[in-house]
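Every protein chain but one is kept in place in this view of the complex.
Chain IDs A and B follow the sequence of writing; residue 1 opens each chain.
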Amino acid sequence: MLLSIVILIPLLGAWLPTALSRALGVDPARTAAALAATSLALILSQAPDVLAGATLVSGWSWIPTAGLNATFRLDGFGLLFALLILGIGLLVILYARYYLSPEESKERFYGLLLLFMGAMLGVVLAENLLLLVTFWELTSLSSFLLIGFWRHDADARRGARLALMVTGAGGLALLAGVLLIGHVVGSFELSRVLAAGPVIKAHPLYETMLVLVLLGAFTKSAQFPFHFWLPHAMAAPTPVSAYLHSATMVKAGIFLLGRLFPAFAGTETWFYIVSGVGLTTQLFAAYVALFRHDLKGLLAYSTVSHLGLITLLFGFGTPAGAVAAVFHTINHAVFKASLFMAAGIVDHETGTRDMRRLSGLARFMPWTAALATIAAGAMAGVPLLNGFLSKEMFFAETLQVQWLGSRYWVLPLAATLASVFTVAYSTRFVHDVFFGPPPQGLARVPHEPPRWMKVPVEILVGLCLLVGLLPALIVDPLLRAAGGAVLQGPLPEYSLALWHGFNLPVLMSGVALTGGAIIYFARRYYFGLHGYRQQRYDGRTLAEGLVALAVAGSRRLVDGVANASLQRYVLLLLLATLGVGLVGARGLSLAPIAALTPPDALAVALTAALAIAAIAATALHTQRLLALVLIGVVGLVVSLVFVRFSAPDLALTQLLVEIVTVLLLLLALYFMPAESPRESSRFRRVRDTMVAVAVGLGAGLLAWALLTRPFSTIAWYYLEHAKPQGGGYNVVNVILVDFRGFDTLGEITVLGIAAVAILALLQELRLVAPQRDWDGRPWAVERHPLMLRVLARPLLPLALLVSVYLFLRGHNAPGGGFIAGLVTGTAILLQYVAYGSDWARERLPWNYSTAIALGLLLATATGLASWAFGAPFLTSTFGYLHWPVVGEFELASAMVFDLGIYVVVVGVVMVIVGRLGALSGSGGRGT
Amino acid sequence: MNHLPIVPILLPLIAGSVLLLSTRWPATARHAFSLAAVVAQLAVAITLLVMVTDGPIRVYALGGWAPPFGIVLVVDRLAAALLVLTAIVACASLLYAVARDTEAAAPRFHALFQFQLLGIQGAFLTGDLFNLFVFFEVLLIASYALLLHGLAADRVRAALHVVVLNLIGSALFLLGVALIYGVAGTLNFADLARVIPALTSADAPLARIGALLLLVVFALKSALLPLGFWLPRAYGAAAAAVAALFAVLTKVGVYAVLRVYPLAFGPQAGELANVAEPWLLPLALATLAFGALGVLAARSLRLAAGWVVLYSVGSLLVAVALFSADGYAAAIYYTVHSTLASAALFLVVDLVAADRTTAGDRLDAADAMPHGALLGSFFFFTAVAVAGVPPLSGFVGKVLILDAAGAHPAAALIWSSLLGAALVVIVAFARAGSAVFWRTVPAPAGAPPPPRPSLAALAAPAAILGCVAALVIWGGSATAFAQAAARDLDNPAGYIEAVLGGDHAQPDDRRRLR
Partner (left out) sequence: MLNHAIDIAFGLLGLAVVFTLIRLALGPDMLDRVLALDTLYVNSAAMLVLYGLELGTGRYYEAALLIAMLGFVTTVVLSKYITRGDVIE
């Protein structure tokens, strides 16, 4: 519980600096410091137990399905990192208060810094590996935001993206590795994982897991070949560089190596990969660091190099190596943070970080110079400073490695060489900046920074000295606890004494110090170090090139494939259909199983007419009017086919729908060219024809296969129950309004929505009407011919009568609300045609969409009425009524539902007719 | 008689119809009524969720006709969860629409919005194949009308694509339903699950073609490649509130796959066992990859959001394609997450576009946004959710999918595709975010700065993001629920028993018709 609070204080408190600053005017730095100090105090309260060797594990189950639990762990290793994070964090908070200029948003800065602090604490205090990954990614995100803090600077933006890309990719690899670990161990809890070392190392997936986890660690800790993001991350404000990119976040990879040391280390694979990468990184980066002219660039490569050193130490896989690694981690964090702060002070006071322009600053800021010199000495491994001790341990370890056999000398030699470069660039850092002649051409005269800006540096440098002089007193308890936690076993023998006698490591140190000094001065004076031009290509060029290539490539791909061509999408859909059809048809037999009705002349004739008309309509589709007439023929023939096969309901519906469709299309046709141009190429026409024919043929074959076999369905139920329980002889109608009335309710809603959609589509549309017809003839003069008007008027009452008749008998004979509605709609449409829109509107002055709404509500209300009788929605009832004259008459609740359908259908036809009729209304032509 | 299962259908139907009558109402009354309707739907959905979380599956036989003869509505855990999800997204999008006053352009917006909900919720509730077709039609035609809303040229074009493709899809759906009914003789899901395994080898191919045709239709709805290319442009062109609601729309296709295939064409289905399996996984992986590349390739934020939908559908269908209880659980959790995240993204992108006077949502350098800090944090959280980066629910969902795929023969391919695509999306969003929020040029003098987004407009994405956070904070309960729902899917006996068992009529006396 306590550990989660330690993490949550900075994490959830990230918005506090902003809030308190806005509301009460509190300095955001104070808020941040208070939060960090609280967390630090809480951690320190646990320190005695942990230093005594205890491992505190606490937490609760969070998402057990995913294996993600909110469990935390505080052991020596975690304590060490937590102290670094919070301690250096506090110093950075103090330092940044003076570093940032007044116009920069301190609120945002401290908020992000706290966010990072919480995330980093989460990484080092997590017991659950998935939780660790969670916080791991959060550190990448907060680092992204912090590097991009100076958003106007293009380098900052690029550096931020680069860092996120590299560390994000590593995080994903780590996630995969952790999931595999969980799969192998059966738990994500560190306690179980650390105890399962032998299982993991013996597992066939060991190499895979190792590589994935190492990818995560190496990207985060900027190991070769993923190191290139770190120098570019230096575009961040210097406090960020000091904190994230040298002391803490880049140590997360190191932390992971140490954390998983018992589970993974000690195999040959581990040695070759980890120490190989570490050694390469250390050597390469130390060499490159010498050639950086930018102070922070030098420090960045130096950081990379030291991280390589630590990695190399872990790579040895020996307990003593691990302890040395832990020790150097502490020392590096302390001296490197102070060096970054010193570099920041120089930048702050002189306005430049270019060592070619800086010189002799010691006379302007002697105190800062002294501090920086001591810290650089620690970095170089000068005796009496902390760096010397860990470096001695490092040298000693390189001599102990067993894996290389007869080539045992390679490691000590390489280590010494790397140290030579380390000494050389450390010397350069101090000498170029603080010594020599006074600087030329600086914007202002430099002087010592504000008092409190130096305090953090002083504290850190003091630590360098104290650890260097009194290691056993200052650092040994912590190192012991941390080392024990890393090893999960007994500590090796080691000594933190200042002097072990004259031995090989001391000799190596001596060679490094002398050699480094020689190289620096030789380079400086004989090879023109300052004239060295940085290479223009590095990892960023490659990574950004890759991204640019990926963007360009995916643009080509996406624009090429998803090209917004409806033709292509339809083609794909049809090809997919054909594909599944062909695959699915495996084993399909087309031989008829059921006895077939022998064909008669009428059926053959109808089928032939249907086929010819349908093909003609398709083939002649460019002549729109003709195609429309042919579609009318198709509709007519289809309904005749329905009649022939005793489906009068279907026939009527088909006929009416067909006619109404044709009429409505005619309304639209007026505004379109009479012929649509042929746009497709010959190839496409052939291809499309083939696809269309294949799909049509497929559908036909399926229908054939289905209809030529006996089938058993639930239809008998409808036939049997339509009259006794549905109250109607017309089974089709009873299905529509009762058995499956709910479907019908949905379908009339579709109709209604379609009408509303047409209203929306044609809302403000006013089209220009053509002045002449397709042959160039002027239109006839008479708008509403007398004959038509005379004939149309009596048709309306007649049609209404037919509608009522069809509606009322619908439950027992062909008819029903849908058909009746279409008949009424057609008759009203004729009035519009004969008398014009204005005339009809005057006589039917309603808002037609109201009819749709009312019809829907009526149908719904019918369904709801059954609730009153405790029955489910749409439960029907019926009864018989004896009317005078008419005789016995059936009333069914389903008829009210049918009435709703009727009203909706009429409303829909009216909406469309009214809307299309108004299209050319005002802006049209003269008579 | 408990009528609650049908209320999520009746509420939007009645509300939509009443709103059609509301042309003369004052705008505020219309807003209030519409909002009240969606809030009521949320309340009902939550009640249903509570009811089925620990209780039995609820079955509602319409018209009192016993299944399989009548239509039934079935509320199980999956359906209830998706109802709540729909209602949440609907509340947020409607609030946003009202706050940004996009409604002014089309007076019938509210009615169409309700009808869209009718289609979605009906599809989630129905237990009948043909009824599913009906609700697909409802949601198609409503989405067409909503997409048109505003009538910009790109919207009309996108809407045409949507409607033409989906009408073809409807025809295929009918063909598939006809084939299945022709051989199985029933349309009820549960009844199909009983009949399909017993099909003779002569009938099986027809049912197989039917099942695969349905898969094509569902793939079209859920924008599975190669049928999903239309989606990004269409969603990118839609009004923000509409696009946010559309984030649910693709999930209807996914839901249909989850509902139909494990139940009726699962491992127990005899000759038709696992009929969808060989198709789904490769296509889902392709969708995932292509979606991620689309996000990277997008030149505007809206288009990127459109591709995000494709990317998340890909991830989601990978989980479905595992056809295992763990896979279903991951899919269910990820569905909820990705719907919320995409919906939030559409809203946030719209707010961002409105705050950039010159560039809109294009990824070009433009003058600094007056409310960049505020909208930047919204965008950041949304991007984190969408990209599946910790600590938001996308990460949990991804872990669940990876976990579920661990035992699959193609695990290595699935893992690398999922993680690789995630990286591409992270890079894409880092690029987009830094281009929009960081790379700024001085504002042109004299232009009035855009107004601060209203509190209500901010509340809409904030509420969705709150749900995303809740999905993590109470992740234990959420995943446990997803697992329970997944077990129901994996073991369909409970569903069949709930629909057909007990005192319902037995359809065993199916009769030969010819």
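What we mean here is this: contacts are C-beta pairs under 8 Å (C-beta built on N, C-alpha and C of every residue); 3 or more make two chains touch, one makes a residue touch a chain.
Note that the coordinates shown come from a computational prediction; the quantities given were computed from them, not determined experimentally.
One chain is not depicted; across the entire complex it touches A.
The chain omitted from view is touched by exactly one of A:Glu720, A:Asp773 or A:Glu842, namely A:Asp773. Residue in contact with the omitted chain (choice from A:Val833, A:Ala851, A:Ala865 or A:Val903): A:Val833. Across the entire complex, the residue among A:Ala609, A:Val804 or A:Leu864 in touch with the chain not shown is A:Ala609. Of the options A:Ala424, A:Leu463 or A:Ala799, the residue whose C-beta touches the omitted chain is A:Ala799. Touching residues on chain A toward the chain that is not drawn are 601-602, 605, 609, 612-613, 616, 625-626, 629-630, 632-633, 636, 640, 643-644, 648, 651-652, 655-656, 659, 662-663, 666-667, 669-670, 769-770, 773, 779-780, 782-784, 788, 791-792, 795, 799, 802, 806, 813-814, 823, 826, 829-830, 832-834, 836-837, 913, 916-917, 920, 924.
Just so it is clear, only the chains that are shown with their structure count from here on.
Centre-to-centre, using mean CA coordinates, chain A is 17 Å away from chain B.
Put simply, chain A touches chain B in their complex at residues 61-68, 108, 130, 133-138, 141, 144-145, 148, 151-152, 154, 157, 160-161, 164-165, 168-169, 172-173, 175-176, 179, 183, 547, 550-551, 554-555, 557-559, 561-562, 564, 566, 568-570, 572-574, 576-577, 580-581, 583-589, 593-594, 699, 702, 705-706, 709-718, 721, 738-743, 745-747, 749-750, 752-754, 756-757, 759-761, 763-764, 847, 849-850, 852-854, 856-857, 860, 864, 866-867, 870-876.
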